[in-house]
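Once you've had a glance at the structure underneath, I'll fire off some questions.
In this view, the complex is presented without one of its protein chains, the others remaining in place.
Letters A, B and C mark the chains in the order given here, with residues in each chain numbered from 1 onward.
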C-alpha cells in the first residue's frame, strides 16, 4: 500500500501518520519527492486492507497494491480450474459448457420437449428456473419445489446435469437435493450471506456478474464462496447496465480475457440476458467462444410467445442447433471441445 | 400497452397477433398508418405485464403505458406518506429525518459518545451496523446480536429511534427485536425474498437504491414490501455507479423530485455513501434539502482514522453539527422542520 | 509518478526500467517491499506525463501523482477567479450568473419578448443559439449570423450581456463580433482546435462538460483555453450519460464542490439540458445554488409548444420568475447575490 501525502503536509502530520501505522503493526518506507512525500506501507495483507489510512489528516490518496482476493487469484493457483459437473461434463481447460433451456420451468412436458431439442443440438447442461427473481411482485415467481422435481426428472431422463437458481439462504438445502449446479443470479452477486451458504456445500456454483460489478467485485464474490471451502466456482458474464437502451444490458466480452488473466476460475458467457435480443445472440455466442469463454449459456424455448418469463429473448430450438454447430467450429480452431453429457 | 409492428408485417401476422392477444383475454385497437400498423392492447394490468408480446413474429416494439407499480404510485395515493418512526419523529410531510451515527457498531462506549454528539447536533435517528455487507470475506463483518443490543441500549438511553441493516431473511425476526427501522442496503435492493420478509413485519423500512437501479426499479422493490402489507417504506438515494472514479459513487439528486413525483413515499439522501468524501458531504447535504429530500443520512465518527469500517468517509461530530445547522436554515425556507427525538 | 512492478520482476528488468527512466532525464527512488518493488520517479512534470512507462516489461501499474492540469488548479491560483462578463455582471466570488433565454434564436420579436420576461425575473445574462449542434442533419440548424445580430440587438436594448454557442474554429472571429461570452457545447468539449481558437480571444468562455467527461477531463479542456492566454473560463455542468432514461441526462451536482475544490474557476449548473424535464428544473436549480454553484443556466420560452428546438424542456416565464425568487433566498443564506445587468 502506498500513501501519497498532500503537497502541504507538515512534519507533524508525517510523524503522526508514521506513528499511527506503526501502532497498527505495519512498517513504513518514507520517500520525500520534490513536491510530494510518499509513504510505502508494508505488512500483513489483512491488516492493511482494513486500516482507514485515508482518514488520517495530511493523506491525499491511498493506493492499494495487493489484490483484495486471494483464493481466486492466478498467483494462488496458476493453472486453470476445471470443474467437473457430473455426467462426463467438465467446464474449463478446453471443455466448453453448453447450458441451455427455458427461462422458467413451466411444466414437465414442455421442459422435456425443450430439453430433447437442446440435447440433440449439443447442449450438455440443462437450465430452468424454479425460483425466479422477478422485478415485479405480481409477475410469475416460479413453480418452487414442484419445478425442482421436474427439472431433476427431465435431467435424469436425458442424462444431463442441471443448473437452477437459488435466491435465499433458506432454500439452499432444498435446492441442493435436486440440482447439480447452483446458480447465483446477477441481483444476488453481493448477497454475501447467500454466497457464504453455498460456500458450505459441495456443489459447483455458477456465479453471475452483477449489473454494476467490476471484474474485481466479481472475483471478491467468488472469494466468499471459495473462502467457505467450496472450490468449484464458475463465473458468468451476463451484461452490465449502460446508457444505450437498444439492448437489455451491455455484454462485456473483455471480461473473458481480463478475468481469466487474474483468476484460474472458468468463465462462461450468457448472451441471452446480456442482449435480450434473439437477433444478436448467435453472433455474440460465436464472439464469446472466440474470446476464450469456457462455455455459453443460452435460453431456448420451443414457443417463445407463450413462455411465462423472458419469452422474447429465447432462441427457437432450430436457431440454437445452428449456433451450436458454428460454435463447435470456432472452438475447434482453438482445440477446444464440447463434451457430450451421458451416463451417471 | 402499444404494439408497433414491423414495416413489412403481413396481414397474416397481424391476424395472428390479434388472435393471440384475444386468447390472453385482452382487447385490441388496430390503427393502420402510412408506414406502420400499431395495435393498442387494452385490459387487466397484470395480464398485460406478463404477456410475451415482443416474441410474436412481426412485432417490432412493445411500448408499456401503465406503470408496473401500483401501491407505491401517486395515482394510488395522491398525498405524501408520513412515516412515524417513534419517539415523536415523523419522516415526510415537512418533517426531516436526520439519521446519523457510525458505519459499524464497534462497542458501547464509542457508540454512546458518537450518539451524544449527533443528538446534540440535531440528529433524530441513530444509525449503526451490526451486520455489515463487506465486499471482502476477510473484512470486519460486524458484531451481530451483541451490536444490536448495544444499539438498542444507546438508543433508549438517549431517547432516539434506531436504524440498522438486515441482510438475510433469517435475521429479520432477531433484528426486529432490537431495531425501530429496518435498513435494506443497496446490494440487497433486489433481494426479493428479503423484501418480502420485511414486508411481513410492521416496522418502517429504509430501502436504499441499488447501484444500478433506475427510479422505476427502486419503486418496484418498494412495491414488494408494500404488497406484503407493510406500508411504511422510506426510500433512500445513496449514489449510483458511474465512470468518474473521483467519487465513490455518483449522487443522483434528480431522483428526489423524480421519485416524489411518481410516488407518495418519503425519500431521504445519503451523501456519505454516495460520495465517500467528507469534503463533499456538507454541500451535498444542503443540496439534498434544497432539492426537497425528506431527510439526510450521514455517517459520523469521533475518530475516523480508528473506525473499523468506512472511516475515511465519516464526518467529525463538529462538522456534523455545522452542516445540521445549515440544513435547518435551508429547510426553514421551505417551511420544513427537524423533529427532536424524545420520550418513548 | 510511482511505478509498481510485477511480483515476479527480475533484477534485469528493474535495471532496465531504471536506466530507461534516467535516459529520459528523470530521477528514481527504488523501494523494495516484501512482495513488490516500487519505483518513485521524480522530475519535470511534462517529461513525466508523456513517458510511456507502462510499456516497459515488468511494470504492473503506473500511478500518476501530479495533476495533469496546472493553470486551472487551486495550487496555481488559490483564490476564486471572478469573471467580469460586462454590464456590471460578475461570475464567481459570491456573484451568481443567472443565464436564461430560449434554446434557439427564432426571430427578433419572440427573443425580445422572452428576454424582457427573464430580465424582469432576475436573469442577468441572455442566452440564445444561432448555430445549433443538432443530432440530425435534417433538424433546424439555427439562423446563423442573422441570429447573432438579433441576439446582439436584444442584449443591447435590454442592457444584458449575451452568450451564444460557437461550434467551429472558422466561426470564432464572426461570433466574436456579436457576443459577450462564447459557449462551447458539451459535444465540443474535446474539440481541441476549437478550444485553442477561443483561447486566443479575450472573451469569457462558458465551457460545458461533455456527456462522458470526468472532472479531470473538464479541467484539462479548460487548460487548453487557459494555456492559449484566455484566463476567463466558466465551467458548466449539464448532465452526463447514464442508464436511467427517465431523465435526458444525469445531473451531477457533486461536481460543484469537487471541481471548485480542485480549481479556482467558477462553475455554473444547467438543469435544463441535464434533466430535459421542466418538472425537475426548479428543485435542481435550488439544489445547485445550495451546493455552491456560481450560477444557473435555464432555458425559458414563452410558448414551448411552438419552440423550434428543445421546446419540451423550457420553463415558462412565470415558472422562471418563481424559481429565481427561491434561488435568491437560498443564495442569501450563503451571503451570495444575483447582480443586476445594466448600463454598458
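Methods note: contacts are C-beta pairs under 8 Å (C-beta built on N, C-alpha and C of every residue); 3 or more make two chains touch, one makes a residue touch a chain.
What you see is a predicted model, and the numbers here were worked out from it, not measured in a lab.
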* Based on the whole complex, identify which of C:74, C:149 or C:241 touches the chain you can't see. => C:241
* Out of C:56, C:112 or C:333, point to the residue that touches the absent chain in the complete complex. => C:56
* For chain C, enumerate the residues touching the unshown chain of the complex. => 20, 45-46, 49-50, 52-56, 68-69, 133-140, 167-170, 187-188, 190-194, 196, 210-212, 217, 220, 223-224, 227, 240-241, 304-308, 310-312, 314
* To do: Name every residue on chain A in touch with the hidden partner chain.
  => 212, 214-216, 240, 242-247, 250-254, 256-258, 261, 274-275, 277, 279-280, 283-284, 286-292, 326, 329-330, 333
* Structure fact -> Per the touch rule stated above, chain B touches the missing chain via residues 2, 4, 7, 29, 31, 33-36, 38, 40, 42, 63, 65-66, 75, 241-243, 245
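We take it that only the chains that are shown with their structure count from here on.
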* Length of the line joining the C-alpha centres of chain A and chain B, rounded to whole Å -> 26
* Asked: In whole angstrom, what separates the CA-based centres of chain A and chain C?
  -> 39
* Length of the line joining the C-alpha centres of chain B and chain C, rounded to whole Å -> 31
* Which residues does chain A have that touch at least 2 chains other than itself? -> 241
